[in-house]
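The structure's right below; bear with me while I get my questions together.
Removed: one protein chain of the complex. Kept in place: all other protein chains.
This part shows subunit A:
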Amino acid sequence: MAELKAQNPFADLLPLKIGGVSVDARDLGHLTVLGDLGNRAALAEALEQAHGLALPEPLRSTENGATRCIWLGSSEVLLIGTPPDAALTKVAAVVDVSDGWAAVQLSGVGAEDVLARLVPVDVRTSVFERGHTLRSQLREMPVSITRNEGGFLLLVPRSVAATMVQELRRAMEAVASRR
């Protein structure tokens, strides 16, 4: 049987460092959408039991070591870094999207300025703290943005991974030119 090799969605486009800002590809492992089927309490309990994770409120994320859960929309959260426990299938719509999203870490002084040129939402520390997350658009691309330890975790559909890098590069160059 043919042995298939996983390809990096960013090929050789990353890492990227311009001025004080850098973009690095992130392999998050398993990504699973958990769709709320109407019994939020049951989903919260199952997630706590199985993965030691609190079910995030809207615009928030939770973590337990390398396992994370980020809010992804009005009735969806994303489980990151672990295969979903079988018990979750009883209380949620469970969909494996591991190859559906491409992730990067955006960090460095000026990361906020780069996002300000691409995303129509304020992500400065004063209003968007560590653990906060949101859904918006990076230019025309759907994006999930979460503030973490070193900056921002950005997720976009894998099909637009290269376009996101192109947009980030252009914004990073513009920010760097004004310093």
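The rule is short, and it goes like this: contacts are C-beta pairs under 8 Å (C-beta built on N, C-alpha and C of every residue); 3 or more make two chains touch, one makes a residue touch a chain; residues count from 1.
One rule holds in what follows: contacts and distances are computed from a predicted model.
Taken from the listed names "Cytochrome b", "Sarcosine oxidase subunit delta", "Phenylacetate-CoA oxygenase subunit PaaA" or "Glycine/betaine ABC transporter permease", the protein name that UniProt assigns to the chain not shown is "Sarcosine oxidase subunit delta".
Between the chain not shown and the residues A:89, A:137 or A:166, the one that touches is A:137. Within the complete assembly, A:59 is the residue of A:11, A:37, A:59 or A:109 that touches the hidden chain. Residues touching the missing chain, restricted to subunit A, are 58-59, 73-74, 76, 120-121, 134-137, 142 (touch as defined at the top).
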